[in-house]
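Below: one structure, written as structure tokens.
Missing here is one protein chain; the remaining ones are kept as they sit in the complex.
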Amino acid sequence: MSELIIKNGYVFDPISGIKGDKADIAIKDGKIVDKVSAKAKSIDANGKTVMAGGVDIHTHVVGPKVNLGREMRPEDKLFRGSVRGGIVKQGKRMEMGFSIPSTWKTGYSYARLGYTYVNEAAMPPLMAPHVHEEIRDTPIIDISAMPVFGNNWFCLEYLKNKEIENNAAYIAWLLKATYGVGIKCVNPGGTEAWAWGENCVNIHDPVPYFDITPAEIIKGLIESNEYLGLPHSLHLHGNNLGNPGNYTDTLDTLKLAEGYKAKNKFGRTQVIHNTHLQFHSYKGNSWGTFGSAAKEVMDYVNKADNITIDLGCVTLDETTTMTADGPFEHHLQSLNHLKWANCDVELETGSGIVPFVYDKDSAVVGIQWATGLELGLYAKDMMRVFITTDHPNAGPFTRYPRIIKWLMSNKARLATLDSMKGKAKVIAATDLASMDRELNLYEIAMMTRAGPARALGMSNMYGSLAAGADANIAIYDLDAKKLPTDPELIEEAFSKTAYTIKEGVIVVQGGEIVAEPPNHTVWTKVTMPENTQVMRDIKEKFTKSYTVNLENYAVFDDHVYRPRAIEVDVA
Amino acid sequence: MPKVIENVGCPYCGCSCDDVRVTVSDDGKKVLEVENVCAIGTEIFKHGSSDHRIRKPRLRQPDGSMKDITYEEAIEWTAQHLYKAKKPLMYGFGSTNCEGQAAAARVMETAGGMLDNCATICHGPSFLAIFDNGYPTCTLGEVKNRADVIVYWGSNPAHAHPRHMSRYSIFPRGFFTGKGQKKRTVIVVDPRYTDTANVADIHLRVKQGHDYELFDAFRMVVNGHADDLPDVVADVPKEQILEVAEIMANARFGTTFFGMGLTHSDGRNHNIDIAISLTRDLNKVAKWTIMAMRGHYNIAGPGVVWSWTFGFPYCLDLTKKNYAHMNPGETSSVDMAMRDEVDMFINIGTDAGAHFPIPAVQHLKKHPWVTIDPSINMASEISDLHIPVCICGVDVGGVVYRMDNVPIQFRQVIDPQGLLDDETLLNKIADRLDELNAQGA
Partner (left out) sequence: MAEKYILNMITQRAVEEGIAMEIGKTSPEYFDACNIIEMNEQDMKKLGILKNTNVRVTSESGQVIVKAVVARQTVYPGLCHIRQGVWANQVVPPRTQSTGAPQYSGFPVTVESAPEEKLKTALQLVQGAVGMWKEV
């Protein structure tokens, strides 16, 4: 049996409460164990930082809109020098693309950052077989995917009639049909409205024909989620994303969680995970009066312990925006006039794609950048606040080391701010210049592994160095006792691990891919009594409205690769 | 007892119908009956259990005849030639499942060659337009459930996509379209009075090759410049343009289905580019979507699979091995053939012998030519090596992408009786190439 021991590293593991002490981590047969035999292979981590493998709670890496983004943007491959010929092929396959990397590059890049599990944030159920094909072709990292429910006709009808039990039974059926992990909701009602060219701009704006409000959809999905006791909570992208003054809509949305308590056996505490909060935290009534509402929003989040969030930090790159929020992308193309893709998906959802240049010399972009960082710096409970870029929307995930640098170093933030042409406007419209908080490595470990793993209900498997967890480990070339004064060295250390270990196998060494063990598809298997009403409704919708037969809709078992089920029993 | 298999996918056109019923013989070797399928689909299932089907690879002999060989010999022959070739081209994939297309990507990345699919001669120009202008589209169910205005422009589904109008567009009664055809306005733009034009409410008989001008006229009207329109544009009178523009602008949900009439004519990608621009314009005043009438049941597949593999949908240059390159015109199959640049040709799941202009075929034939295809066709009959494989949807299942990029899971209906599927065959070739590369290194 294979044994490994990582010796003398500075260990940061919020799940077991280790805050940078020197400790040894023992591994046997792919799991963390208390001890191993003397024959164990040893890795010397002296002077290095040891954390659990990173967990990305919200990223767009596999599936139809990600891939249409790749397809429609050849320039995303062509203009990045480090990709074209600069990189010597590391793994078995070539690595292509910057903001929307190829599947192989996605797997290799996450592994190089020390991440070993990521959660695809939006799976259109009808397209689930596509998502699973891409998971097959993504090396190393485990992947789960959340089907979208916020504009699904079944849910709109059940929730309008307050039929939580039926809605929950439908959700359980769909999780099995798509091998999905949890409930995603994007612009509730707004994407259905977009099928008629309209939108739902606040939580009380009714959905055309279905005559239900976004607020009712959100509350209904929370109740359904807690009825089932799923590992993760409702994962929400609310209404009115991206617009000046939207923070009041965001607060209205977050307040819908009041009075709800998480019910599950997985250690999850929140009932809403509000994703990419940066895009939802704006003041002002026009682009001219645009400003950050990070403080107002975080004041609420800090008090509400049944809410988790991720940041959605702007990285100041040229990137590709993509979301199931179809009306938002249409709005965005009317602002930047770049190419625009859209795909409305029958009975379920929609999506849009628009390239976007986060030009640091635009004041609005500078304010967005500052807002994302402020959210992190205003946060009190770092186990409820996670680092993301809403990859690739606010920037590619490969920039996580840069976000970490900015959060850990005021000097780095000020240097970036200084380089902006709209610096004065950014300073006036945000608090960032006056914030001197610098996060420490323990807080970073909470925001990148332990926290997201707990919010996903999987901290027994991921984001943990406690015995029994998967042996997913990142070792960074960073002396925790003597952090470099040059913040660039922090970014560099987080960019390329000294070692990444996936289920006990060394996959990255010295920043290079050295092995490609097969990944897992993580999904939630709900066992509950069959609901004949719901099964009848499903048959009817497939007979009348879908263009794919019911028997071909659910992903065939042999089209799911190395599945790993989280089991939930509903009596 | 014969067995009935339901919900079978049809491996013909881009409709990728998944409601076929196939009755097979007790031993699972013969297709006895096919239902819910168009005349073309019927022939594919019949062919699948034909006694004339080729079941062994055939290698051309010095006297010009073909001799049966084993799969192992065919794999070795192909791998050796790929290993030796400097710029081999693998082209086709009009009838291959996605698993096979993914394996093909591995073969050509390993070999360091060119990889292209039938889109290069069909909807390749549409890709070029999408690169420039995006793609505001929807799934076919949205059309069925919502569309009240349908435009077929340079496409003739009555012939090329026999069940398109009945399953998805004109005739079905969807959720918000309970009256079916009665409440839909159908507009056909085509230089010919096609059988599709025959069922339309309005036929705009455009002058062949002048579609761009007509799109431009519609854009003028939608953007408020109707007064500046000449009396006739591309043979279409102004009154008719104004009438149709009015219908488009008042649509609750409109869809434009475009086809080869645009991509094969003068202007190519520019015709599609302006079609997308018109769709964008219309979205300011109404709800509009646009969709390419992809020809084959999984010809969307290679574009999808290779986009996640390499970031490009077609015309791939993998000769650098470290990174992929795409530049249609330079790396497109017919252009490379005409410049006589490739030194080996693998025709897979298509028939370049019949469907390339003959001068391109003459150039390609100067070099080793392998055909991987279930059927006898023009390509197989001029090949040095013909390797028969399973027919997707008949002898092997797999994922395919419908014209709207919706993945459809196809089923196997009969026993392959010793035939290899594309994925298995190609992975064996790649494995052998890996060995040759390792020995060479």
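Here the chain labels run A and B in written order, and each chain numbers its own residues starting at 1.
As a working rule, contacts are C-beta pairs under 8 Å (C-beta built on N, C-alpha and C of every residue); 3 or more make two chains touch, one makes a residue touch a chain.
No experiment lies behind these values; they were computed from the predicted model shown.
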Where does the absent chain touch, in terms of which shown chains it meets? B
For the chain not shown, which residue from B:V8, B:I121 or B:V151 touches it across the whole complex? B:I121
Across B:T78, B:T194, B:N405 or B:T424, the one contacting the chain not displayed is B:T194
Taking the full complex into account, find the residue in B:N156, B:N347 or B:T424 that is in contact with the omitted chain. B:N156
Would you mind spotting which of B:D132, B:D216 or B:D335 touches the chain that isn't drawn? B:D335
What residues on chain B make contact with the chain left out of this view? 12-13, 39-40, 43-44, 47, 64, 116, 120-122, 124-125, 128, 156, 158-160, 162, 191-195, 197, 205, 208-209, 260-261, 263-266, 268-269, 295, 314-315, 328-329, 332-335, 337-338, 351, 353-362, 365, 375-378, 381-382
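The rule we apply is simple: only the chains that are shown with their structure count from here on.
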Determine the centre-to-centre distance between chain A and chain B, using the mean Cα coordinates as centres, and give it in whole Å. 34
Contact footprint of chain A on chain B as seen in their complex: 6-7, 9, 18-19, 98, 102, 106, 109, 127, 130-142, 144-146, 167-168, 174-176, 252-253, 280, 283, 286-287, 289, 303-305, 307-313, 318, 320-324, 326, 397, 399, 401, 405-409
Can you name the residues of chain A that touch chain B in the complex? 62, 64, 66-68, 70-74, 76-77, 83-85, 87-89, 93-97, 100-104, 126-130, 133-134, 137, 195-197, 209, 330, 333, 338-347, 350, 353-354, 544-549, 551-552, 555-556, 559
